[in-house]
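This is the structure I have questions about; it appears just below.
With one protein chain removed, the remaining protein chains of the complex are shown where they sit.
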Amino acid sequence: MVKKWRPGLSLLFLMLMLAGCGEPYLSTLRPAGEVAERQYQLLLLSTGIMVFVISVVVIIFIIVLIRFRRTKGKEDYIPEQVAGSHKLEIIWTTIPVILLLILAVPTLAATFELGDLEEMEKVDKDGNRESLVVNVRANLYWWEFEYPDLGIITSQDLVVPTDEKVFFNLKASDVKHSFWVPAAGGKIDTNTDNENSFYLVFDNDKANEAGNIFYGKCAELCGPSHAYMDFKVKALPRDEFDQWVKAMQEASEVKPVSEKAKRGEEIFREKNCLACHAVSPNDPRPENARTAPNLADFGNRTRVAGYLEFNEENIKEWIRYPEKFKPGNLMYEKADLTEEELDLLTEYLINLKVTE
Amino acid sequence: MNVTEKFTPQTWPEHPETATMEGKNKFIGFWLFLAGETVLFASLFATYLALKDSVPDASHPLAKDLFSLPLVFLMTMILLTSSLTSVYAIYHMRNYNFKKMQLWFAITVLLGASFLALEIYEFNHYVKEFGFTFGSSAFSSAYYTLVGTHGAHVTFGLGWITALIVRNAKRGLNLYNAPKYYVASLYWHFIDVVWVFIFTAVYLIGKVG
Partner (left out) sequence: MSTVASKKGIGAFIWEYLTTVDHKKIAHLYLAAGGFFFLLGGLEAMFIRIQLMKPQNDFISEQLFNEVMTMHGTTMIFLAAMPLLFAYMNAVVPLQIGARDVAFPFMNALGFWLFFLGGIFLNLSWFLGGAPDAGWTSYASLSMRSEGHGIDFYLLGVQISGFGTLMSGINFLATIINMRAPGMSFMRMPMFTWTTFVASSLILLAFPPLTISVFLLMFDRLFGSKFFDVAMGGNTIIWEHFFWIFGHPEVYILILPAFGIFSEIVPTFSRKRLFGYSSMVFATILIGFLGFMVWAHHMFTTGLGNVANAIFAVATMAIAVPTGIKIFNWLFTMWGGNIKITVPMLWALGFIPSFVIGGVTGIMQAVAPLDYQLHDTYFIVAHFHYVIVGGVVFALFAAAHFYWPKMFGTQLSEKLGYWTFIFFFPGFHLTFFVQHFLGLMGMPRRVATFLPGQGLDAGNYISSIGAFLMFIGVVLLLINIVVTSVKNKKVANDPWGDGRTMEWALPSPPPYYNFKQTPLVRGLDTWWLEKMEGNKELPPAEPLKDIHMPNNSILPFIISSGLFIAAFGAMYSPLNVVGDGKPWGVPVLILGLGIMFGTMLLRSLLDDYGYYIPKEDLVDDEGKGGRAG
């Protein structure tokens, strides 16, 4: 019986080998930072122990199947009715306990080390926080990233410096979501009740390998568009990150340059988009007034609506009929815009750039 | 089982509630049921303790603003007494004294009913005086759910014991209905114990803690 499925299994392994271990920007099997690396080591350790356990069981299993099958001439044979064996029972109680201890020690160590957030509170002599802290707010199908110490708010694309601990405070404003950048480390839930905190590290070399963009996902069922609630992480070397911060801080409202964009801006105001969407990274409104993604650096977004390829056509399609791309989203079902208005609006949005 | 069998106080078994197989099953089954009920109330207590200070803002009343200990103390005394009277009833059941058993159960029902009346008064008072309704706050929901579930149990217990008293008034005591009486009294004690915990966790801690 084992033989029956062995070819199937080896075929499966082969296919998986061919598929590799997933994509460098998404897979937990290609860890791109200290946290993910630590978790990957635990994965290897536990898999090793578990493969050992499975092997022992399968070996005994195969021996049993080969040696003790009822064969011709043995139809009436009644084996000895063995009640048990204390010696054996002690063995298969003690060995698992030892294996679990081997696993438990690094588990506990990692739990406390990865959960250590003391550094987050460290301040220099001027009272400024030393590490970067990002407030993450998860909303029905979009993400807001606020840099409280830098006075910047952005959405959908998270920008972080590489090779240092980035601390996150996370919560949700409507239903529970979960913040997950698989390549950089495990997820943590964004609750509606309280704030959670943790940190991630983005390795510079690995970031280059992944094209400087990591994929982030919502990992907790949150409604029909749960599968589309993606975000992207731009991991930049510290100096590039500082440049970006500076540009964002200095940017007030971007002034449209072309005539088309100017008319687009008028439509943006007329149609009341501004009531929800800010176009400045320094949105002063309180968070419950920030009911839609900040569009300040929209022109530099990696994706439209978090997952569609960034091009004019997709922007238009999305504005025209968001329900088609993210069912259940809170913008509106269908826009009442003419083709021309859409063109102008798109032109305006695509030129909303803080940096070139 | 033979329900027509006539007993005298001498032939009546010492533990009539477990004298038959059906009685034994009822006895054990009911204790198991009470184990489940305990977990049920434990869950309600946990919810209450988690939410007892959870109101949206200071305009919503909290435990210390609401409760009046004298009233609750009176309710507690009434319910404790009713537990005692049901013990008398079972004592008389064991002695095969049907009339006295019925009488003491009737007293138990009366005490239970007055407890219930006071509870209804209490709830009504909170709603009228404080606008403290089921949906006012997480605290109010937790309070009414915990205390109300207890109240529903009291109501059910009253209906049950009354049904037993009425049904068996003409039939007298036998080995078919003795376990039923016994189990109903167990239920009544259980309700009583739960109330003691409510008195402590809700009212005392609310007022003092």
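A few points about this structure:
For reference, chains read A and B in written order, and residue numbers begin at 1 within each chain.
The definition used in the following text is that a contact is a pair of C-beta atoms (placed from the backbone, for glycine too) under 8 Å apart; a residue touches a chain by one contact, two chains touch by 3 or more.
Predicted model, so just to flag it, every value in this text is computed and none were measured.
Looking at A:K74, A:K246, A:R269 or A:R285, the residue that reaches the missing chain in the full complex is A:K74.
The missing chain, though absent from the display, is touched by one residue of A:G186, A:G264 or A:P281; that residue is A:G186.
Of the candidate positions B:F67, B:F123, B:F139 or B:Y203, contact with the unshown chain belongs to B:F139.
Listed here are the subunit B residues that touch the chain not shown: 1, 3, 21, 24-25, 28-29, 32-33, 35-37, 39-40, 42-44, 47, 50-51, 54-56, 60, 134-142, 144-145, 159-160, 163-164, 167, 176, 180. Think of the hidden chain as still there; on subunit A it touches residues 1-2, 4-5, 8-9, 12, 15-16, 19-23, 26-29, 36, 38-39, 42-43, 46-47, 50, 53-54, 57-58, 60-61, 64-65, 68-70, 74, 77-85, 88-89, 92-93, 96-97, 100, 103-104, 107-108, 110-112, 114-115, 172, 174-176, 178, 180, 182-183, 185-189, 191-194, 196, 215, 217-227, 230, 307, 327-328.
Just so we're on the same page, only the chains that are shown with their structure count from here on.
Taking each chain's centre as the mean of its C-alpha atoms, subunit A lies 52 Å from subunit B.
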